[in-house]
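Note that this complex is displayed minus one protein chain, with the remaining chains in position.
Here the chain labels run A, B and C in written order, and each chain numbers its own residues starting at 1.
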Amino acid sequence: MSFATSNEPTLEPSSEPVISARDVRVWYGTTRGAIRAVDGVSFDIAPGETLGLVGESGCGKSTLGRGLMGLLPPGAKRDGEVWYDGKDVLSMRAKDSYRLRGTDLGMIFQEPLTRLNPLLRISAHFEETIKQHEPGLSKQQVRQRALDALRQMGIPPTRYRSYPHEFSGGMRQRLMIALALVLQPAFIVADEPTTALDVLVEAQIVQILNDLRRNFRTSLLLITHNVGIVAEACDRVAVMYAGRIVEEGRVSDVFENPQHPYTRELLRSTISLRTTGLNFIPGSPPDLVDPPDGCRFHPRCPDAMAVCATRNPINIERPTGGRVECWQVGPRDQIPSGGTRPLKQEELAVADEA
Amino acid sequence: MRTLLRTLAKPFTETAGLARWMLVIGLVMTSLFVVLAIFAPWIAPYGFAQASSGGVDFPKAGAPSGDHWFGTDRLFFDVYSRTVWGARTAIEVVILSIVICVVVGVPLGLVSGYYGGWLDRVLVLVMDAMFAFPSFLLAIVFSFLLTGLLGGTVLAVALSLSAIYVPQYFRVVRNTTVSAKEATYVEAARAIGASDFVIMRRYLLNNVVQSVPVLGTLNAADAILTLAGLGFLGLGIQSTDAAEWGHDLNRALADAGSGIWWTGLYPGLAIVLLVTGLTLVGEGLNETLNPTLRVRRLLPVVMTPREER
Amino acid sequence: MPTKPETPDADAQGAGVEAGPIIDVRGLAVHYGLRGGSLARLFGRDAGVVKAVDGIDLTLQPGEVVGLVGESGSGKSTLGRALLGLAPATEGSIRFRGQDLATLSRRRLRDLRRHIQMVFQDPSAALNPAMTVEVAVGDALRVHGMRSATERRAKVVDALERVGLSPVELFLEKYPRDLSGGQKQRVVMARAIITGPSVLVADEPISMLDMSVRAKILQLMLDLKQDLGLTYVYITHDLASAKYFCDRIAIMYLGRIVEIGPTEEIFANPRHPYTKALLRAIPDPDPGRQLPRDLPRGEVPDAAAPPLGCAFHPRCTEAVASCGWESRDLRTLVEAHWTRRTPEAFEAESASVGSLDHLDRPATSATLGKDGPEAIKGFLDQVRAEAPDDPIWTGVQTITDEGSGVRVHFHEGVDPALRRAGGVDVACVLYPEEPSGV
Partner (left out) sequence: MTGSRSGSLPRYILQRVLLVIPMIWVILTLVFIVLRVAPGDPVSAALGGKLNDEALDQRREALGFNDPLIQQYWDYLTSVARLDFGTTFSDNQTVLHVVRDNGGATLSLTLAAFLIALLVGIPLGLVAGRYRDTFPDVAIRIFGILSYAAPIFFVGFLLQAYVAKPLGLPTSGSAGVETVYYMERDGLNRTHILLFDVFLSGNSYYIEDALKHLLLPAVTLGLLICGVFIRLVRVNILQTMQSDYVEAAEARGIAQGRVTRRHAFRNALVPVITVIGLQFALLLGGAVLTESTFNWPGLGQKLVEYINDRDYVAVQGIVTIFAIAVVLISLLVDIVNALIDPRVRY
């Protein structure tokens, strides 16, 4: 096991990012043309940090998460770079990147029941996972490791020999988390881990995820459509729209002071306990086979300018840290003359709504 | 009409690769036999029970020749003609029995699945018992009874085939009904005040019958084999009433050892080809319509060079 | 409904503002039989009963929006379906403008559904995939006897315009699969309002939609309410939208209403521990908010074998002696203890405690242990020392020696009924009966 070092966190908080994605693209081929599900995404995640990835359905956030793990359906193609431990995961041989799974990169899924083999006991799931990566361990040691992971997720050892269908929804999700954590990977992708759960159980799981970074020093990419969960469980947030990350930064910073109109509108349209009036974003996300020219949000953007419809916005630093892609923020000097006048938009009707 | 055409074309437009090829090849093979069946009087040079032509008797078990492409059998009949006429018998019997199956099985399954309760329980038990029973034995028993009552006619054989396939239609339609009736749109129909009859006819039937084409073609394939099997045992259609491949093969079996290969080969090949054709259609349809087996058509992705952003 | 002679209840509608509730639910219970084994199935025997809805009283005043809020298994959807007669009532009565649904013939019940309509959670599932928008929306008229296709079309066009699907021509011939989620939900709404209902039961109408359209559909519902004078039952698990949308809120748990009252009062001053927990638990996009630490443990229990006493007590952080403690809680306690022990300690303790499976049969006293009373008492003391504030200890009455272990006796629990507490009604032993009554 060449990457076993990751079991002991040796990195300092301010050190290198665990995962560093550069210009990642994931496209699907269809009869209509290529769907540009992820189209040039870059981000870093530091050790022990949680990055929340939010966006509407169909914006490519799940594809991005699976793309990082290499779990893409046939017909998908990816490029760009994902640096982990000094190596580019995307350009590795398939065999080598496969070996990283479980020990270094982990994944938590949305529907825990379908993710567990119904014919195998929980113990068998753990044993096969541990044995695969650490074949030298004795049976007793394997059991010890598994029970430890389960205990930390609040699952009593009396349930170790049960079958998946004998657990409740929340317990199954804890099982999945324990199974992903048992080898203490440095980085975990959690794809909508609470979507199918009840409110109170969701809160329990969010709490567990929140504790992860403290107790395990695991970095987490938390994919969700719920901005509330991002606010509660994440250090930083990346807002995704139509295959691109349009804004990214510290959660408090981005939520209090959104720079991108999409971030702002998304937050405004979210119904929360403090909602006093209803807001919504007109129109629907674009067809990713043929996304709009310029800024992909411009047809729905209340602040759109002439330049937005023709030129791609430039990825720049946010005033208070983080990054954003919007002509409203700048850089002013690259906007051609006349580019700042408001864009004349067609009225968006219900016919275009999501 | 447009929607109908679109629905019919769906299996072609939505599949790729193997499934599509299976469907096309299967359809070609099946249509060939349908054409033979319809135009048998014009395609076959002689009648199916004709032993002489223009006052000249056919040779007994004559080898293939210019007059008799596939030769003649021990009863002086022309093998080529009998093979062509056999297609007509097979298609007639199969269509008739499938129609009976659909007419009986679909409504029964729909009502049983929709209402549930005692009727459903009894029907399921009876149908399961029939389904579990060796179907060929069942066919033997039924044709034994029905040919006793109706004679060795096409109808008698079609009815005995239906008897063994109705349970399958019932099961499939009932099970889809049971799951479809839990669908929200059925609940929604109830919420707008629709009666049970309206729900079954306008909301369930359409969605339930979608499983019938696959079942129908696969059953048709099986029915051809069963029909031939009955004929082989001498329990099906009498050879003077119609040409039947299985019956011909039975008579040909004795020839196998004496080097007379043509009497058995051609009817046998006809069965194999027709059954293969129908199976290919059925499996092709299944791979297209069954979401768990469907392969989406994917085209290779060409990633354009990066735009300057 | 112009094609039909005026029915008595339509007259009542015409009579304008009517005194009293539009819907009055009294002691409603909806029970389902659980399916048993194959043999039981053959003979139609039931293996048990799930009380999906149990003893609900609820009134709807004309023009108000009542929210039913709860987690899955709370019975909120069943209650909503029962209002249309879609889920048959086992006990109790539902009166629509004074008329008891249970006394109606199937035919009259179907007629009545013109006046109470429903919007579903998943708009993709609520539309027949084989029907165009026009057929789907018009079918509501067709089943109520409107034969003329042109009349129907005019009505359909009108309904589609009302829900904002214009230009209408663009949508009439579309199939559900050609529409977006928001558009489908609008079609479902058009189908619901086309028969001119007075009550609309909306079962999680926005939870399956994308965030950016949720507010839009909610706005549409408010507009329709204004224009058509509708009364809403809004079923949701999302307290935030309920807070914005509802006049009154009923919090449901395991088939019961545990707290009901005006929205402001519920949010300003939640009383039932479950309501408090829900309010703490909802994720809020306010980054300044701290994560709640005192979340209820566990999950919604199996409705086929609900906890004794108050159904919420096993998860309640404020539970007291009379909440209905029982054997299964003991099992949870011991198992939770073991999640804090090392594997070796667990092996040793587990050997002395023995099997816990017998605790699954609910009882107010339970035996435990096989290594003698002293060993097991020591074990329980240790468990207690670890979390002395666990509410279960308030419920333990005595621990007596029995056989090779001990028997733990719990206080007899009470099943609290809804009663007045301040501005709301709440079902919790912490809020004793107020003498004044209604």
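Here, a residue touches a chain if its C-beta (ideal position, glycine included) is under 8 Å from a C-beta of that chain, and two chains touch if they have at least 3 such contacts.
The structure presented is a predicted model; accordingly, all values stated were derived computationally and were not measured.
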Item checked: Among B:T30, B:S97 or B:T279, the residue in touch with the chain that has been omitted -> B:T279
Margin query: Can you say which of B:A63, B:V126 or B:V302 touches the chain missing from this structure?
Written below: B:V126
Next item on the list: Touching the hidden chain in the full complex, which residues of chain A are there? Just list them.
Entry: 69, 71, 98-103, 106-107, 109, 111, 114-120, 128-129, 132-133, 162-163, 165-169, 171, 176, 179-180
Next item on the list: Write the list of chain B residues that the hidden chain touches.
Entry: 17-18, 125-126, 128-130, 132-137, 139-142, 144-145, 148-149, 221, 225, 228-229, 232-235, 246, 249-250, 252-253, 256-257, 261, 264-265, 268, 271-272, 275-276, 279-280, 283, 292-293, 295
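Basically, only the chains that are shown with their structure count from here on.
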Check: Among the remaining chains, which ones contact both chain A and chain C?
Finding: B
Next item on the list: Please compute the C-alpha centroid of chain A, do the same for chain C, then give the distance between them in whole Å.
Entry: 32
Notebook entry, point to check: Cα centroid separation between chain A and chain B, in whole Å?
Noted result: 51
Checklist line | Rounded Å distance, chain B centre to chain C centre (Cα mean) | finding: 50
Note to self: If I count partner chains per residue in chain A, which residues reach a count of at least 2?
What the structure shows: none
Margin query: Taking the touch rule as given, give the residues of chain A at its contact with chain C in the complex, in rising order.
Written below: 56-57, 143-144, 147-148, 150-151, 154-159, 168-171, 198-204, 206-207, 210, 225-233, 251-252, 255-256, 265-267, 269-276, 278-281, 284, 349-351, 353-354
Notebook entry, point to check: Of all residues in chain C, which touch chain B in the complex?
Noted result: 41-42, 44, 81, 84, 86, 107, 110-114, 117-118, 120-122, 125-131, 139-140, 143-144, 188, 191-192, 195
Next item on the list: Going by the contact rule at the top, pick out the chain C residues touching chain A in the complex.
Entry: 71-72, 164-167, 170-171, 180-183, 186, 209-216, 218-219, 222, 237-241, 243-244, 267, 277-289, 291-292, 295-297, 299-300, 315, 335-336, 338-341, 343, 346, 350, 356
